[in-house]
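So the structure is just underneath, and the comments pick up after that.
For this depiction, one protein chain was excluded, whereas all remaining protein chains were kept in their positions.
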Amino acid sequence: MSLLECQGVRKSFGGVRALSDVMMSIEEGEIVGLVGPNGSGKSTLINVLSGFFPADSGRVDFVGVDLLGQEAHEIAAHGIARTFQIPRPFATMTARENVAVSYMFGREKHSLAQARVAADEWLDFTGLASIAESNVDQLNLQQLKFLELARALATEPQLILLDEVLAGLNPAEIEGSVEMIRKIHDRGITIVIVEHVMRVVMSLSHRIVVLDQGRVIADGQPDTVMNDEAVISAYLGGKRI
Amino acid sequence: MLEIRDLTTGYGRAQVLWDVTASVADGEIVTLLGPNGAGKTTLVNALSGILRPWSGQVLLNDIDLTATRPHLISQSGIAVVPEGRRIFPDMTVTDNLLIGAYNKRARPHHEGNVERIYEIFPRLSERKRQLAGSMSGGEQQMLAIGRALMAEPSLLLLDEPSLGLAPIIVENIFEVLKQLNQEGLSILLVEQNAVEALNLAGRGYVLEEGRIVGEGSSGELLADERLRKAYLGL
Amino acid sequence: MKSRRRALTGFAVAFLILLAVPHLAERMDWPGFYLTFMFTAFFWITQSSSWNMLTGYSGYFSFGQGAWFGVGVYTTAVLAGKQGWSFLAALPLAGFTALIVGLLLGLVVFRLRSLGGEIFALTTLAVAFVLAAIARIFAAIDGGRGAFMTSVPLPEFLGEFRPAMYRMTLVIMMLTLVTAYLIYESRLGWGLFAIRDDEQVARGLGVPTFRYKMAALGANAFFGGLMGGVWALQIGFVTVEDVFSIRVPLFVILMSVLGGTRHWMGPVVGSLIIFTIVDRFNSAGFENFNQVFIGSLLILLVLAVREGIYLRIRERWVATASLFGLIIAASVIFNSSSMVWKFLWALLGILLMALIPDRAWQKLALRRRPTPSESREDRETVDA
Amino acid sequence: MNADLLTQAAVSGALIGGLYALMSLGLSLSWGALENINLAHFMFILFGAYVTYQLTSSAGIDPLLAALIVVPLGFAAGGLLQIFFEWAKVDEFKSLIISFGLFIILQSLARTIWSADFRSLDQSINPYVGSSFTVGSVSLQIPLVIAFVAAALIAFGTQAVMGRTFFGKAVRAVVHDPDTAQAFGVDHRRVGVLLAAIASAYSALAGVLIATFQSLSPTMAVGWFGIVFPVVILGGLGNAVGNFLAGIIIGVAAGVAAVIWGPLSASLVTFSIMVLALLFRPEGLFTRKAAI
Partner (left out) sequence: GDDEGDAPTTTADVPTETSAAPSEDPIVVGGSLALTGFLAPTAAIHKVAGELFVERLNAAGGLLGRDVVWDVRDDESTPDQAAAIYERLITEENVDLVLGPYGTGTITAAMAVAEREGFVFPHHTASLTYAYTYACHFPTWPVGVDTNISNPNIVYDALEASGNPPATIGFVLNEFPGTQLIGYGPPNSDAGGAVSEAKKRGWDVVLEINFPTATSDWAPIASQVAEADPDFLYVGALGVDGPNLLTALDAINYTPKGHFYQWPAPGPLLGAPNADGAMSVTVFESHPPYTDDPEAASIVDEFAAKAAEAGIPYTLFDVQAATSWTAWQVLTAGVAGAGSLDQEEICDWLLNNPVETIIGTIDFDPAQQNYYGDLSVIKQIQDGKWVVVYPPEKALPGATPEL
């Protein structure tokens, strides 16, 4: 059975249909690239899967549990973590405290003392060790994005949903980060990655799902999907990969 | 048109930029390269009035902007697409665009300009009254670009405009920039997609740890072995 | 966990020492007012610390302290004052009634996803008005007649009125402080801090936000109400106008903000300073300046010491403690009239210490000390 | 229950609701548009009333003419306070505390100047107190009619300015991100100061009108909390027209409730409305949900 299975997930905001009938499944151990034009519903889907928005209808099964209608914190306890496209750190805490809180509440509950140790590990992993003591208002966008990542990892998820964590890196830096994501994957974590930088998506994904106007328009091997006419006209434009 | 002389600035007591000297000529597109945390955003913000310079000079058409009160900078012709968009989340799309036209020069033409922005970004015109904060990341980026164009700048500062945009939109935006440039707009572009940026620009600077460490035509920079390794991932 | 055990031992020791004070007072023939001064301080410490459990920790700004206090006051006023219950039987109900009212409010407001912090603040303000209206309407509660507490008998083992008040308020204060400390050091506390910074994100990381907010609100209301229940005795004649006035919430805010809302000790320090100053102003007969002074102090402190004075003085605790001791010693030698005055001078010394800006402090200190943000490392080890 | 009585109660309620709206608008704007919970507005009202009293009783000016002096004073005071707020970089929370400090100081200043005892304009110099006219069986109190009309004009005028002009948009931009607004040409200091000054002028005007028909005492300002806050919430922060309508709703509901269930029920009804509004429309009754 798949790790995660979406069926007919719908979500509208007033007149805007952000998701209409999304069907998608994620297998354990996969890295799935989720791409699509701006406003196609990727972040909305992540919000629905992580319990931030209630879906209007549909079904989301995660290891056999129906997630719809569950609170975000319950979903986190099941083992789904996510990052925010626009970073949202805890503003009065240091980087370390940000990660520590997340470790305390993640899939398993930990004490404050344990959390401090674990936080340092994850900061190290994401290359933020040097700014562990910094208040978050001293960090730049990139550091904030990696902090998002560290925080999500600290919940010890089974499935992690990454919303544009690598946007804003230059090509050389991307190499290093791709390595890091692979390392996350090596720890047995299933990954859904949303990214507009095609070299990232192509080099990481085992499978790519393309959303357009809230619908899945393609799903398959990276090469196949990227040469799909619909995908090219909706998303890639003249620039084929 | 833009002359930066020995500019230093930073946050609180932490200095980020050290004696930066650079220029953008009339009608030119100049790109600014540099690793993460080098100070590119800091420079852009110091030029646009978001951040105050500590010392040094910024001259726009020989007018000293460091002596100008920050809110008058946009009047003198600079507009910015800031890093992280910094749209006004509680305001509608239209109102965000109108703020772009706040300065006295652009205000009289705001009606026509709004229509033009809507043509460039049809998605924005579908969502005129949506609160900007609820737009998708990419939509917000379009809005930030639209807002800057509303100001009718003579010099446009773009801090990673392609961030979070679908390839098809990026292509579109680069098209638009090229066209505006041909109409006389000068551009200072910070962009991670360096190859793309250098192709568009005529010239570039390399900023590292707050200092300008290199400068040259696009061709020269693209050919530089060290740069290719460090920034272009080639 | 070692530090927790140490802290709890500290609480126990403090409790035992304070418990001995009434005996000491009798032995040494202290003016009766000293006890009154102390138990009034306990009252304010309890009110502001309990307020801080909700507002300081979770960031939900509350004007509701007057409501919890008032519910507590009226519970004992009705049960012990009017219905003739024994006081100690009525007292726990003061806490529980406030708890129930608090949880009812929470049930309503915390269910609203779109509720902004400022709307929460105003709702809590409204609660006091609504309760006041209810008390006025129902004759069983007040009906505009007030309730006398002056002839309510107190159990003998508590002693005379003053020591009895002292002992009851002391116990409640200690319970409140231990609770505040335990929350601060626990997952509940950190969950609340996360809520304070970004509630949605906190929820996404696994913080059960609704339950946690209810817990904070409940603790706040319970201790506020419990102390209100005792305070009915000090009021003597309980009326709606007095009880549901804006005084309690505003003083509580003032005290906590002065002391600092980010740490459980902040409200304790803030309450002591504000209460002592106000008391001495009154004692000196400066009634015309009292208000002007409080107002000015408020403005000055909010501007000058952002994080509240407690975190500041902790950075400088050796110097602060020395100064405190020095002033007490000096005033004993030069024999200023009353102990409360000595205490005031010493507290003003602390205040002065806190007002020295960080930069000036670093220059003053012989060896360089880290600034608050730099010293988080050792703050954490202190807290851990 | 007699129909005339209810009509009278409703009409009087609507009129006094106009006054409530005017008393609340300054705070609402300051809170909603500038994110300052500026309790000093209560003092602008109080001083507006006392200065009117002073001008009228010592210089013999008609109380409404006193507005020509009092309103500019309010404007200046509010502007200066905002300059201070900007200088001190206060946030919403600090503004609450600082302005509460001011509240206490000014209240005791009023007591020093005018004593704690009640002051009221003598009938001989105040043509408005008790003056009224009747429409059918309903009589309308002139000071309240004036307040109502003023509140209506101001509410709709303010709404138009805030919604339609560049100034109004600039205000909202400035609150969230002054630096970015500045980069687009908004002088965030001037915008904030101007709006704060206008808001305070409204409060001062409310004070002028109060002086025409009520006795004044320094402590009366605290009593206004119970009216002003429900109106501000019900109307939606910063929403001038909503604020006006909320004033009327509160005024009518309290008036009618007082007739039917007695005066004790009035505040309960007022707050019940507020709580219901919070439950079902936490953003305020009249704030349009973001259109899409």
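Each chain carries a letter (A, B, C and D) given by its place in the written order, and its residues are counted from 1.
The rule is simple: a residue touches a chain if its C-beta (ideal position, glycine included) is under 8 Å from a C-beta of that chain, and two chains touch if they have at least 3 such contacts.
Please read these numbers as outputs of a predicted model, since none were measured by experiment.
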Chain not shown, its touching partners among those shown: C, D
Of the residues D:Gln141, D:Thr158, D:Gln182 or D:Ser200, I need the one that contacts the missing chain. D:Gln141
Listed residues C:Phe42, C:Tyr166 or C:Trp231, member touching the removed chain: C:Trp231
So which bits of chain D touch the chain we can't see? 2, 4-5, 8-9, 12-13, 16, 108, 111, 113-123, 129-132, 134, 139-141, 144, 213-215, 217-219, 222-224, 226-227, 251, 254-256, 258-259, 262-264, 266-267
Touching the missing chain, which residues of chain C? 31-34, 36-37, 40, 133, 136, 139, 143-146, 148, 150-151, 160-162, 231, 234-237, 239-242, 245, 247, 279, 282-283, 285, 287-288, 290-291, 338, 340
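Keep this in mind: only the chains that are shown with their structure count from here on.
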Determine which of the two chain pairs, B-D or A-B, is joined by the larger number of C-beta pairs in contact. A-B
I'd like the Å distance between the centres of chain B and chain D, where a centre is the mean of that chain's Cα atoms. 44
Centroid of chain A to centroid of chain B, CA atoms only: how many Å? 28
Geometric centre distance via CA averages, chain D-chain C, whole Å: 33
Touching two or more other chains, which residues of chain A qualify? 13, 16
Chain B: which residues touch two or more other chains? 127, 130, 134
Flag every residue of chain A that touches chain B in the complex, lowest number first. 13, 16, 35-39, 42-44, 85-86, 138, 140-143, 163-164, 167-175, 196, 198-199, 234-239
Residue set of chain C touching chain A in the complex reads 1, 185-187, 190-191, 193-194, 196-198, 200-210, 262, 373-374, 376-377, 380, 384
Within their complex, chain C touches chain D through residues 61, 108-109, 112, 114-116, 118-119, 122-123, 125-126, 129-130, 132-134, 136-137, 245-246, 250, 253-254, 257, 288, 291-292, 294-299, 302-303
